[in-house]
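Excluded from the complex is one protein chain; the other protein chains are retained at their positions.
Right, subunit A next:
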Amino acid sequence: MEDLGEIVGEFLMESHENLDQIDRDLVSLEQEPGSRDLISRIFRAIHTIKGTSGFLAFSRLEKLAHAGESLLSRLRDGVQPVTPETITVLLLCIDGVRSILASIEENGSEAEVDIESMIVRIKAQMDAPTDAAAAAPAAAEAAPAAGAEAPASVEQEAPAARPAPEPVSDQRQPLGQMLVDAGAAQPSDVASALQQQIEGDERKLGTILLEEGKAAPTAVNEALQSQAPKRSIADSAIRVDVDLLDTLMNMVGELVLARNQLVRGVMEIGDSGLVRSAQRLGMITSELQEGIMKTRMQPIEHIWSKLPRVVRDLSNSLGKQVALVMEGKETELDRSLLEAVKDPLTHLVRNAVDHGIEEPERRIASGKDPEGTLTLRAYHEGGHVAVEVADNGAGLNVERIAQKAVENGLLRPEQIPNMDKRDIMAMVFQPGFSTAAKVTNVSGRGVGMDVVKTNIENIGGAVSVDSTPGEGTVWRLTIPLTLAIIQALTVDCADQRYVVPQVAVLELVFIDGNTTKVEYASGAPVYRLRGKLLPLVRLDRALGLEVGGDQGVYIMVLQADGRRFGLVVDRVLNTEEVVVKALNTRFKDIGLYAGATILGDGKVGLILDVSSLARRSHLAVDSERETVADKRGQQGGGTERLLVTAVGERRVAIPLDTVTRLEEFPRDRIEHAGSREVVQYRGQILPLVRLSHLLGAYGEELEGDTVSVVVYSEGGKSVALVVDRIVDIAENSTTARRDAEEDGLVGTAVIQQRVTELLDVRRAILAADPNFYSDSMDDMLVEA
């Protein structure tokens, strides 16, 4: 683009922005055909493009813009009404302009774009018979708006100094001119008022006209107001190179580090004068950092703005009626994140229109408004931004997803009846998964839901789906606010300092060994946090370092992937804002580190990746478990989900997140190896343990051809717990719960009005395979 010269470059950039605005305005115009503001705004934007292209000698572009402008001027003057057809033709014209611009950008010439056919269509639209009577009243109203300047967004008006000549209508007009144009004042009155000013009358023009009763106060006010915004926006915004912002951002990052180092040093010296200066420096730095961060923040509207057009075109081509509602479009996100969210979001929107919202006939048949509603919602939520794409369509067809998952070999038929609805729905995020009964040109874009998931996860976000049959589907993206600077806690472990993102930290507990202490459940460290057992992960052990003692340590209660666990560290130092530095690629494979940062003392500190720490430490193991975990996370709240099974007369609950799969095995497939029962499963020998035996609930063996088992896998090994029946999946109400004295159980609770025993999963697993944990721990270390 550099060889095109600066003027052309700027023209292209500016025109692209204008075109995006026109797109939005045209779609809005279709909704409110009477809006003269919209018409004149569109008109002005096209006029600008036409004017500049004429100046730059892009004659074909000028011709096309001129044709569009002519049609618009008929709309503006009320000669013909705004109809969906007109809008379609105008959008086509805009697309034509876009492709010419693209061609100019690519090879500097506009010659190859076919504009004749477009011009013919525009002409045809202009010649179409119109209802002159209906259009007439609009004419009078529309006229004055020509001079009004009501820029919609900063980016459109941002160029403060354009080298290209401005069309007259874009410049600020004198008040008198505007009043005359609006029919609010007679030219002779304005002329005489001007004459009075020249002769020394110090009153303003509007005042003279008002006091002499030559113009209505409302008209003058209106004209003054339309003069005003132009000035403020054009003068208060400038265009800044994004690279420059990124450089500034990096430098502020460095400044934050230097500040941290300085503050630490000054504190050690303890000179009160220096401390004051350092504090002041600290405050200024924080403000500067905040300011720079803000420059990179953009409202999500920025990427939403293209969506009305997408929805309109798509719903028209599919014969659907879709109203697009946007809530919270002012919600701001870091621009690098916005960029990353754009494609996934567009895909979700297209998908919702294509597959979510039904045809009008179907909607009427099911008693709904023929027009479907697609709601985009963005809001802040605890350090994250949530973006929802919600439709009120038919909802996901769980059976079809299940069927498709079976066809693709992702699930086996016997698993389906025991699966949670949401777990099945989440199968749509699996690679290569499409339930579209018919493949439309919409769906074949190469961006599947799996790519949506990957893209969002790449920026540290999460994606989930929930759906109610007949009522619609909600796709939800959770996106971090920014990637560059995070609040973090610094901790010590085995004489080294590590950094834990504060967003994952729920609370801190000091273990003094007396009132608070670490306990062991069959070797697994746990802590009783307000009566509930919290699994613990020793950081030193997880990092393969020398393992320290249990006294005088801290537990950081962390939440990741929807599960809660305690991280045992030697010392918690302080909270600090740290700049995340990408870690050398050679350490990505370790997986335990989210990045590195420079600490206050200038040393490098490793930032721990809390969710992979949770996974690494046997809280979640293989990928299937991860998806279970993700889904748990999406449910928000810390409630525990339990798989309730029947064992003899008793009800036994197993935490759902320790469950890998539910299976049914034919009874005759159970074989014996030594004293154990095993079954061949996916090329493995799967040890079975009958919960009825383990819990001493001897009773009638259930007759039947199959047995229900709960499969638990970890580190490539699996065991199966045999139950009589899978009853349900329940949210655990932590009320009425008491610790059990019985072997193999961790307690009892009342779930769904019935006393239910909570299984000690670890014990059950060890009963099935005594070596289950010892080997897998070694595996983990070797792998690392």
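Keep this in mind: contacts are C-beta pairs under 8 Å (C-beta built on N, C-alpha and C of every residue); 3 or more make two chains touch, one makes a residue touch a chain; residues count from 1.
Throughout what follows, contacts and distances are computed from a predicted model.
Participant: Quick one: find the hidden chain's UniProt protein name among "CheW protein", "Peptide/nickel transport system ATP-binding protein", "Sulfate adenylyltransferase subunit 2" or "PaaI family thioesterase".
Facilitator: The missing chain's protein name, per its UniProt entry, is "CheW protein".
Participant: Using the definition of touch stated at the top, determine which of A:Ala45, A:Val82, A:Leu592 or A:Val610 touches the missing chain.
Facilitator: That would be A:Leu592, which touches the missing chain.
Participant: Return the single residue from A:Met13, A:Leu194, A:Leu545 or A:Ala646 that touches the missing chain.
Facilitator: Of the candidates A:Met13, A:Leu194, A:Leu545 or A:Ala646, A:Leu545 is in touch with the missing chain.
Participant: Identify the residue among A:Met449, A:Leu583, A:Leu642 or A:Val689 that touches the chain left out of the display.
Facilitator: A:Leu583
Participant: For a quick check of understanding: of A:Lys603, A:Arg725 or A:Arg754, which residue touches the chain that isn't displayed?
Facilitator: Of all options in A:Lys603, A:Arg725 or A:Arg754, contact with the hidden chain holds for A:Lys603.
Participant: Residues of subunit A in contact with the chain that isn't shown?
Facilitator: 253-254, 257, 496-497, 543-545, 581, 583-587, 590, 592-593, 596-598, 602-606, 784
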